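Just one protein chain is left out here, and the rest sit where they should.
Per-chain numbering from 1; labels A and B assigned in written order.
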Amino acid sequence: MRYLPLNDDDRAAMLARIGVSSIDDLFVDIPPDARLEKAIEGLPGHATEMQVERDLTALAARSLNAGDAPFFCGGGAYRHHVPASVDHLIQRSEFLTAYTPYQPEIAQGTLQTLFEFQSQVAALTGMDIANASLYDGSTATAEAVRMAMRITRRNGCVLAPGLHPHYSDTVRTAVHAGGGIVEALTPAMGADTKVVEVLDENTACIVVQNPNVFGELVDLDPLAEAAHAAGALLVAVTTEVVSLGLIKSPGQMGADIVAAEGQSIGNGLNFGGPFVGLLACRNDRKFIRQAPGRFAGETVDADGKRGFVLTLSTREQHIRREKATSNICTNSGLCTLAFTIHMALLGETGLRQLAKANHARACQLADQLAAIRGVEVVNDSFFNEFAVRLPMNATKVVEKLSKKKILGGIPAARLFGPGGFDDVLIVAATETNTDEDIDAFAKTLREALQ
Amino acid sequence: MSTLYFTKEHEWLSVEGDAATVGISAYAAEQLGDVVFVELPEVGKTVAKGDDIAVVESVKSASEIYAPVAGEITAVNDALEDAPETVNDDAQGKGWFFKMTVKDRTELSDLMDEAAYGEFIKE
Partner (left out) sequence: MSMNKTGRPTTPHGDYAPQSGGETFSGSRGLAQQEPLLSEVGALDKCGVDFAPLPDVTPRLGGMERTGEIGLPGLSEPEALRHYVRLSQRNFAIDLGLYPLGSCTMKHNPRLNEKLARLPGFADLHPLQPQSTVQGALAVMDALSHWLKAITGMDAVALSPKAGAHGEWCGMMCIRAAIEARGELETRKRVLVPESAHGTNPATAAECGFTIDQLPADASGRVDMDILRQKLGPDVAAIMLTNPNTCGLFERDIRAIADLVHEAGGYFYCDGANLNAIMGKTRVRDLGVDAMHINLHKTFSTPHGGGGPGAGPVVLSNRLKDFAPLPYLCADDERWSLVEHDADTKEEARPFGRMSAFHGQMGMFVRALAYMMSHGADGLRQASEDAVLNANYLLARLKDELSPAFDGVCMHEALFTDAFLKDTGVTTLDFAKAMIDEGYHPMTMYFPLVVHGAMLIEPTETESKESLDRFADTLIALAKAAKAGDRARFTNAPMLAPLRRLDETRAARSPVLGWEKA
């Protein structure tokens, strides 16, 4: 057993030192009739590294990899090129096998990269400050809503019609549990401005996604203004952070709290996880004190040298227990690091170029799909994702395409459930798509619709 | 002439007529360590004896401040927001938290005077 350093001589010597005669003497507190006398039945015994690799590689071969097909799926998870150096760096032992930086003197690597991460996220979102990350964009959105409720001391929220339905469901589940009220407007394309019509004196925040789940760009300015006039906050959600290299940031449009999915930078699709949730807000003591999760902050050591520590911890569960702002006790550590390194490699120039490349590929895709008879591009504007209406059931079309080894977007019904959007397909293009990919998608879609 | 009272929760009240100034004792401030933040109540708030109405935080702890008697909050020490260290430097002076009315003076009879509090913290 290659992960266990003790041998039987060691074990015997150690038991003798402890003063017991067998290992079971150390397990005496387990109720006798609940003890297992031998290894669990129905599970295999230990296996060599070679065997485990063989077995799992065989399972891995049973899927159609995104990289092996023309690929156009988005909907909250995007396929981008991640530079090779990112994965190399995050696998360094000192990053990979460290715990939460509880001892700052020997955790400056993690702490300084978290501080860099927070700074990058604040700049990207156009906000003053950001935390050290949450699980993913959807849970960050739920946390942002709960945070807005504590800040405003109100317990209602309004979800825009263009909010990703899985995000809506995540918010609803979390907020209902705490006794809050969620008003989710009926999903619709191009109807996000309706959120301001239902604001009342109990509304803590409105939650608006930009680009929205259909890829449409939403001008947040008037929504922020209306929310503020009603004493509510604007929670802005972004599922594709690359967009912020090209379109106005939520901070520039008056958002009070930003919740975003950071997977696009530095992180692969990973079948949906782990991802990295971003949370940014205004630099207001009231906001910071109600924020969930960790913060890294700057300070000095006893010799006056600059260093970083986890700070403002009195908000957190390990100190505040049932009065904590959240029960979260991790961040998305390594995914956060991958984000930071990828963003450092891109820099301002690279992020803008990356965003332009995404938009250009999406425009190219939209033009080619719109040329297909019966296909209508629904959006007035978009970044790298948009909705098309098909002359038949989109789920069936996507199945057909996958048989031809094309991963041709997400049927809206997959997100919203059947009924309502059955003929709508949501497609995304990124810098990873080639002319050939787009040609193949258009050609195969045309055939599938015939 | 004001009278100084202490609670078992390590708060002090300086009472003059039906007005009181409230803070935490020098002993408590020392025990807490470096105070990094004080969350103060809203002026105008009516409180019952024992309500938790403020929070004092060090780096690794958060402690509730309870209303020592019933009454209404009439003023708060805003200076603590930018200079929480005042609580450590001068807990029973410039480090006061809030002022309030004393609704029922009989509640004061449950409290300790300085000498009794001195005995209390020795225990």
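One rule holds for everything that comes next: a contact is a pair of C-beta atoms (placed from the backbone, for glycine too) under 8 Å apart; a residue touches a chain by one contact, two chains touch by 3 or more.
Fair warning: this is a prediction, and the values are worked out from it, not measured in the lab.
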Legend entry - Residue of B:21, B:58, B:77 or B:92 in touch with the missing chain, whole complex considered: B:58
Legend entry - Candidates A:183, A:219, A:376 or A:422 - the one touching the absent chain: A:219
Legend entry - Contact footprint on subunit B, counting only the chain that is left out: 9-11, 24, 28, 31-34, 36-37, 56-66, 84-85
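Assume only the chains that are shown with their structure count from here on.
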Legend entry - Distance from subunit B to subunit A - Cα centre to Cα centre, in angstrom: 44
Legend entry - Interface residues, subunit B side, partner subunit A - complex: 36-37, 39, 57, 59-62, 81
Legend entry - Parts of subunit A lying in touch with subunit B, wherever the complex brings them together: 285, 289, 311, 313-314, 319-320, 323
